[in-house]
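Just one protein chain is left out here, and the rest sit where they should.
Order of writing sets the labels: A, B and C. Residues in every chain begin at 1.
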Amino acid sequence: MSLIVVLLLTLLTTSLAAFATRWLGLWTQRAVETVHLSGITIALVITGAIIGRVLQHETLFAVGRWLFVDALGAIFLGLVVVVGFLAGVYSVGYIRYDLIKGEITPTVLSTYYGFFSLFMFAMCCAVLSNNLVMMWVSIEATTLSSVFLVGIYGRRTSLEAAWKYIVICTVGVALGLYGTVLVFANANAVMARPGDAILWTEVMGHAKSLDPATISMAFVFVLVGFGTKVGLFPMHTWLPDAHSEAPSPASALLSAALLNCALLVIIRHAAIVSQTVGPEFPRRLLMIFGALSVGVATLFIAVERDVKRLLAYSSVENMGLITLGFGLGGPIGVAAALLHAINHSLAKTMLFCGSGNIVVKYGTRDLRVVKGMLRLAPLSGVMLLVGFLAMGGIPPFNVFVSEFLTVTAGVKAGYAWLMVVCLIFLTIVLASFVRVISGSILGPAPAGVARGDPSALTLAPLAVLLGLMLLIGLHVPGPVVQLISDATATVLATPAAMAASKGP
Amino acid sequence: MTQTDIIALLAAAVILPFLAAPVSFVVPRFLASIVCAASSALSFAAIFAASVGYTMDGKQAFSRDLVSVHGIAIFGFTVDRISVLIGFAAGLVGLLVCLYSVGYMALGNREHPEVGKPRYFFFMQVFVSAMAGLVFSSTISGQLFFYEATGVCSWGLIAYYDSPKAIAAGTKALIVEHIGSLGLYFAAAMFFVSAGGFSLSALGGMGPGAKTAIILGILFAAWGKSAQFPLHIWLPDAMEAPTPVSAYLHAGSMVNIGVFMYARALLAAGNVPHVVGAIGAIAATFTLVYAFFLYLPQLDLKKLLVYSTITQLASIFLALSLSTFGSILAFDGGVAHIFNHAFAKSLFFLVAGCLSFTTGTRMMPKLHGLLAEMPLVAIGFGTAALAIAGVPPMNLFFSHFAMLAGGFQASRAYWPLLILVGISILEAVGTFGWFLIKFGDAVPGPASPAVAGATALPVTMAVAVAALVTLTLASGAFAAAWMG
Amino acid sequence: MPVLALLETSVALYTIGGAGSLLLWRSDAAATLFAGVTSIVAAILGTAASAQVLIDGTGPSFAAAGPIPFASFLLRFDPLAALLVLVISLVTLAASLYSLSYLREYAGKGIGVMGLCFNLFVASMVMVAVADNGFYFLLFWELMTLTSYFLVIFDQDNKAVAAGFLYFFITQSFSMLLMTAFLLLFIHTGSLDFSSFRAANLPPWLGSVIFLLTFFGFGAKAGMVPLHIWLPRAHPAAPSHASALMSGVMVKLGIYGIIRFAIEILGASAVWWAWTVVAFGAVSAVLGVLYALGETDIKRLLAYSSVENVGIILMGVGVGMAGIATGSPVLAAIGLLAAFYHTLNHAVFKGLLFLGAGALTFATSTRDMARMGGLARRMSWTASFFLIGALSIAAIPPLAGFVSEWLTYQAFFATGMGPDFTSRLFGPLAAVMLGLTGALAVMCFVKAWGLMFGGAARSEAAASAAEVPVTMLVGMGGLAVLCMALGLGAPVVAPVLSRAVAALRKSGAVEVADGTVIFPGDVHQAVLSTPLVAVVMVCLVAVPVAIAAMHRGRRLAPRIVPEAWACGYDHDARMTVSASGFVEPPDVMFRGLYRLRAMQGPVGDTLDGSVIVSTEAAGIVEPLWNRMAMWVATRGVPFIGQQLQVMEGGNLRVYCLYILAALAVMLICVVG
Partner (left out) sequence: MNGTNLVNSLAGLLILTSLLVIETRRPSRAALLYAVQSSVLVTIFVVLAYLTHSTQLYLWAASSFVTKVVLVPVILFGALRKFDTMVPLPSLMRVAVVVALAAVLVMGCSLIVAPLKLPAAAEFRPALTVSLAHFFLGITCIVTQRNIIKQIFGYCLMENGSHLTLALLANQAPELVEIGISTDAIFAVVIFTVLVRRIQHKLHSLDSDQLMTLKG
């Protein structure tokens, strides 16, 4: 059985098992945690094996080529699973506090973990899918499986967020379906076997013979549709609500994994469109959406006072930056975007988890209330402080590297002025983060809040993430570089990459 | 000594303090300061050994790439006369300031009586490391990396006292410097696009358009770091930092990064389009006059020193800019001035620190008659004030003369430049007068009550001050000889 | 020992003396002794070296690379430099001797440091004189100013500090003119060596620019009106042995610079330069002496007198320049000879007078002449020496001052017979000014001597004053002897100086002396035999005495000396002639000129006012940028952000519309 299938089955099984624990009564908590942790650990190991295979310049296929992993997919798969693993570990520490505070019951706990794994399953499907329509199906599935994560607390606001999330995303993603169908229909007309016309790898091979008008229209639908899920302006409106209302680890998963999955779908389509219509058209659209997202999100960040909403807008901003990177194109642009996707995921997971510690500590997300974190919870404080700086693009952390590469790509592409504007926005972002640091992390601590850090389980993932961020910031590891350069070749559809992606 | 040895030593100088920095959090508090002083001493020793090796090898300039991705050099070291000179100064001032901090961050401090927190020493050591990295960096990407790193250290150290004012000042410093760094981002990107790599040595082979854009980007970044108008606004507020920090970051090394990067770029570029020089020179002249003007209302000694730093750096910018009109002397003088100014201004800040340590105030109207009560501090004050006033045998005289001579040289090509040089001479006269007045106010005569009630100075602080006095007296001819 | 070695040893000794003095700072006596003795030895060596060069008429030079890449370390010990070194050494010798006892007054105030500053001051002056490279010249020039600045503020009171500031600031500002001039030459010649300056072929306008820059740059140091205002404040503030050097020697380095540049390097190529120099000299002479006349503080008086004498020297220099410019060697020779001679003389007698003033202060603890009086009886040696100095400065034959002023007159007379109209106009005019100066100088020193030494004591301190210690007397005595020697020995001295002049003009020496007479270049003009004058002077005194002696037996019995008749009142100390009373006539006559000095006040007020205004303006401007930046950061960006927040009003249906809108726009773009 293919590794891919094993991975998916593991996650699915974990999910079902977690749901099943609700009937275990007093044992629920322990059982569900065990199931959850072992499930995500196994998933991590399998993913490691898959990526190892991909590093051997191998493209894995499964289920009659409906599922596959190339370098591009491997990056996003890695992100989903690594983020899922770390957020999963963090969840264990975090949700216990919710249990203690009585925010949730043990039954809800098993629901949470069940949906957690299901969500990961859906995301893995999305990134592994070679089938254009199945991509859509999986993305839709991610929405459905994460709605309850958003609404898990059952509060008025979390229900509201969940409702907005599901309505906006289904509307948006439904538009994406039109794009997908148009591509399929067009490919079907060109290609001999309808079974092949639905496979991305095959369509890529025949992209040059597709109809430009149809494909460009399809891309518009895809971009708006999946762009909703990516959180591009102006379709991003669900994002701050959902991210802020979900439990922190779920927010991390939404922000660091889910958005990327949808982005991958867009990129895969963009690769086709580039072949058919020429690279200018998709690049321009991506750039417009990317730049707008960066600009608008930045201004929102500047005024936001809720830490998780702030982070959510930061996600919009970063997804915009990644999109912009793809839009700028060229080997550097694509590599920068891919690297930034990785960096953003790590940093954002870390920050969302860190914000979870804030919530644990202060019981609120309001930055006007949160003060003196460094004094109250030194380790969390330091890590959040560093995380914010890193997210703001300060070396020696990773975000700096990819932001810099993006700027380089922009200058190279002849959009120096746009890069200057972007840099100014990035400065505003940094300023806002520093404002958060100086307002909430530094300074005197308020009276009446107990001192001490939350449990080690909530700190360890942060430390690991910080280490990874530092590692990438100081020196991007060889395997990552290789994956990125292979993936770049895939996105740009260089002949070698085309040959490599041909299935068995 | 082989080139590899030199590179190894420099790498040690960068890495050692960085590795030692987290130790501050682990060891007991009283040890943290010792660790800091020791690691900065090791770092300086490495730089010193490398400098000696470089000199023994007959000052053979060379570069070596250390980190490459896909064959593109991301980071490396350049060892040449300017990097060794400035690296030496930064290392030495770093060592002295760390030594000084051992005494300063103590309960005996009358302005801020507290034992230094680990993060002070942490940031200090990271800064020592970053500074060495930046000065010796052979690539623009390395410069950018360390540029931002020093910005963060500056932020952490300015905000050190955690008062709302200090935090705001730190934030401001970080943001304004970051705005400056945008120029460097841009320049680095342009650089990559034009040269396909980051090694600064490639600058020389570029077309005039790319050169202009890149150097102007670097110049903008340099303005941010070196606190030039209009990006100067962070520096006066940064005086919320502990005084050794002001001495080190805001006088001795960090603010010099800006001018140093500019110098490095000009050196690498060889033939620089005149528009760069013109922009640099005019902006520098404006800053010069503006900051001089702001001497007048200052009562806080550190604030005065800040504006003096801004003018000194502006005059270096002016000299470096003028050097693009064909004056090597202006360039050499400018770089030597960076070196000399590091010692003189650090000395002045440390003296200010001694004053606030012993008397609890930095307000000049309260400080008279130092000579009567604390001769060493008075001598330090006098040496520093007269050095900044540009009087021989203090070091700044030598480099200032060379800069002006270079300015005149440059004006041979374009006489309007003479106006700028003239303005800078007038400013020099004004600065001279102002610092002479301050010297006359503070040093001689009967001691004011604040000075009369001063406490004793710790040994480490005294040693640092004495060493800097010596350096301020001696470094002028050395720098000039080295550059020539 | 070769000349250069002598000079080097001398400078080294000064430096060692200074350093040793500093190291001995714990013991005042040891520091005094060490600094004094080393500088005495050094001064002797310096004298020997410079005398030899002057006698030879040529001197060595020295070249080394030095540490500074853009400036090589060049020394040139030519006769002009030697003259200055001689002046420096002579006065230093006297002052150092004098200091051995004088410094007791400063016990406990840091004599070690003073020794350092004093010795380095002397050393830097020597180096200025011999430096032959622009950079090193400036370096030593500034060092000289710096060390003397420390001497000026040595008392550490507000007045001294203020005086020091004024001094340092003015000289430093004007030394920037020097630097500018050097750098202009530098860009023209590519080198800072004086030798290349000499060789430079400057366009006339540039020459004139450099002349003006150097003239004012050096003029400030020389104390030329109107750049003299620091001088009467700074010189009196310093300890007297240092004042002697500053006033007697340091101002000469200003003159030296003018001669070096205007004549030697620039070749005095335009006549108007010469008349500029003469004009400034004349004004300085007249105003200097007038202001001196109005002073009651002895050291201030002496300082103003220095302004006057600098003026006289400048007049000589000017004539010399005119001679060179118009191509008349004799004129050049006399003018410069006069200037050189007066340089030497003024150093000697001004040194003497300052030392004398120091002695008086030492004895009475005051510098106010109105609080002295009757000291001739108590301090007869000091009185005699001061008298010699005063007579000398008042140009009374046969003392030193007379000779040089006589030469200056001769120079003007020669000018008056010059070929062109300007010479004939300015020569006599300047001579008249000089005459006026001389007359006023006599009055001034009659006043000074009379007030201090004559009459009755006008204060407790004066009444109980005692003669000063012997080393001080030796110092003064030496200079007094020199005053006489330079007067009587003029026929010997003048030819030596004339060789220095010749070296400067790069021509053969004009013969100026023969036997006991000196004649300014041309025997037909005038002849002066100072020994003869001395004989006449001695006779003038001796003959009446002899006659009286012959008629001794027929003398009336001595009258009873009652109290002086004071219109029926008791005689009172207040009734003696006061300083201001004495000078009332000139005060009235020259009211306008005195008002000129009063105008310095308003100028200073304006300056202060503008500083205050600037300070206030800067106080307003400083936070301005801050506020603007903060406005953008704390108001501007958030304002836009808040406006944007309206977009996310929370209405789900509106959000869906956004998606549709985005789609619609894109579709229109694609389809359309």
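Keep this in mind: a contact is a pair of C-beta atoms (placed from the backbone, for glycine too) under 8 Å apart; a residue touches a chain by one contact, two chains touch by 3 or more.
It should be emphasised that the depicted structure is a prediction, and the values quoted were computed from it without experimental measurement.
Listed by label, the shown chains that the missing chain touches in the whole complex are A, C. For the options A:F68, A:F184 or A:F400, the residue in contact with the chain missing from this view is A:F184. For the chain missing from the display, the contacting residue among A:L16, A:V45 or A:L159 is A:L159, taking the whole complex into account. In the full complex, chain C touches the omitted chain through residues 644-653, 656-657, 660, 667, 671. Mapped onto chain A, contacts with the missing chain fall at residues 131, 133-134, 136-137, 140-141, 144, 147-148, 151, 154-157, 159-164, 166-167, 170-171, 174, 177-178, 181-182, 184-186, 188-189, 194-195, 197-198, 211, 213-214, 217, 240-241, 244-245, 300.
To be clear about the criterion, only the chains that are shown with their structure count from here on.
Each chain gets one centre point, the mean of its Cα atoms, and the points for chain A and chain C are 81 Å apart. The mean-CA centres of chain A and chain B are about 43 angstrom from one another, to the nearest whole unit. For chain C, residues that reach two or more other chains under the stated contact definition are 633. Contacts with at least two other chains are made by residues 431 of chain A.
Across the interface of their complex, chain B is touched by residues 67-70, 135, 138-139, 142-143, 145-146, 153, 156-158, 160-162, 164-165, 168-169, 172-173, 176, 179-180, 183-184, 186-187, 192, 611, 614-619, 621-622, 625-626, 629, 633 of chain C. Within the complex formed with chain B, the chain A residues making contact are 332, 389, 393-396, 400, 403-404, 407-412, 416, 419-420, 423-424, 427, 430-431, 434-435, 437-438, 442-444, 475-476, 481, 485. Chain A meets chain C in the complex at residues 163-164, 167-168, 171-172, 175, 216-217, 220-221, 223-224, 227-228, 234-235, 237-238, 240, 285, 296, 299-303, 428, 431.
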